[in-house]
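The complex appears here without one of its protein chains, the remainder shown in place.
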Amino acid sequence: MTHLPRRTFLKRTLASAVLVSAGSSLFAPGWALAAEWPKAAFGAKKIDEAVQALFGSSQMSPSASIKLKAPAQAENSAQVQVQVTAEMPNVEAIAVFVEKNPSPLVAHASFSGAEGYFSARMKMAETSDVYAVVKSGGKLYMAKQNIKVTAGGCGG
Amino acid sequence: MKKILLLLAVLGVIAGTTSAAVADPAADLNNLREFFKKKFPTVPFDEYANGLYALPDMQEYRDQWKLINEFPPYELGVADGKKKWETPFKNGKTFASCFKNGGKNIAQGYPYWDEASQKVRTAEMDLNDCLKKNGEPEFTDLDKDQAARVKLAQLTAYFYSLSAGQRIKIDLSSPGAVKAYEEGKKFWWQRRGQLNFACSNCHMDLAGKNFGGNQPLSAALGHTTAWPAQRLEWGRLETIHQRYKTCNSQVRAKPFKHGSDIYNNLQLYETYMSSGLPLTAPAMRN
Partner (left out) sequence: MADKQTKIRTKTQGNDTDVLVLVSHPMESGLRPDPKDKDKKVPAHFIEKMIFALNGKEVANADLGPAVSTDPLVGIKLKGAKAGDKLKVTWSDNKGESGSGEATIG
């Protein structure tokens, strides 16, 4: 049975080749993943509209299980780092909004294995409340904090 | 505002006093160190290498600086600089061949007085010279060509990173070096521009204060240790001369040319004033 080993060999090689190509095309640009880039949410000019567009609802409950770590006074408005830890179980997604930005939605992450945590460096147009919205168990929760941004001074 | 003007006027009187006939860089250095020891008694000497983040009342900015340092943006620029440094020229040589010790642990001696040319030489100049010597195009038009200047800043940043932690040690043993140092010192203490500020006005008595609400002022001590650096508002690494230019513009004074003798001498003076501090370049700065 000289064919069997060859067929098995080919099957195995093909299988791994499919896996490899599937692996690379899984993340190729344009490949329609479960979630497309939420254009309407990023285009919304008001925070409740952005939340509605992103999650299909703007009903949010404040939650002490969301730890939002951000500076009280940003050293520079171009690089403000925000860290969101969602401590409740079954965190599906975290989104960050800057209320006074021209388009409040900054970023949104959904999780399928990673922890309920998201961090990013962002730009702020002016002093503003920053919101962390968490989707957990199909419901929306939020926490917010004010971040002061000073402009002017000597500039340069 | 009145208080600041009065303070500046007083400083002007002090700053206007010229040094004695004999130049004494070692005494100047000692005076500077004593000034800051008195002004900030809780700040350890080495901490001055961290710029304004070392100063009291800067804790909130220091926390943000520590966080950004977990993965600072200049890592991207330095990686480009490393690539440039390691890529062989057409003749097969690399930058390492132009420098003592292959370029490692020597940046603490920059800038230096070059006896042969009777001029101060910076790392940027030596890197450009290395390109020229090996038949490669130099980085030119640094005042206007930002892309070229940034590429040079990235390469210079990588060069400095090869000497990270080395303590600044500038050789002023030659009379020419002392003369250049004195030129730099004169520039440092001289008022200029519409705002009529000298470097000393902001970076001595006002060090640690927030000028105009959004410009915290660094101390003269430790001024050069992080350069080439990336300022938060710049999305890129930059040379120290670029900072001299923008700072001169900030006080509404005429900026000089990138690579000019004036800035080379200023850099020599400033770096000598940071003698003994460890190099931290490249780093994030305000």
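Should a chain be cited, it is by its letter among A and B, assigned in written order, with residues numbered from 1 in that chain.
Convention: a contact is a pair of C-beta atoms (placed from the backbone, for glycine too) under 8 Å apart; a residue touches a chain by one contact, two chains touch by 3 or more.
Since the structure is predicted, the reported quantities are computational estimates derived from the model, not experimental observations.
Counting over the whole complex, chain A has residues 19, 23, 26-30, 33-35, 37-38, 42, 78-81, 83, 98, 101-103, 105-115, 117-124 touching the chain that is not drawn.
If you put the missing chain back, the residues of chain B touching it would be 70-71, 73, 75-77, 79-80, 83, 150, 154, 235-236.
By our rule, only the chains that are shown with their structure count from here on.
Within the complex formed with chain B, the chain A residues making contact are 71-76, 78-79, 81, 121, 150-156.
Across the complex, chain A is touched by residues 60-61, 63-65, 67-68, 73, 210-215, 232-233, 235, 246-247, 249-251, 286 of chain B.
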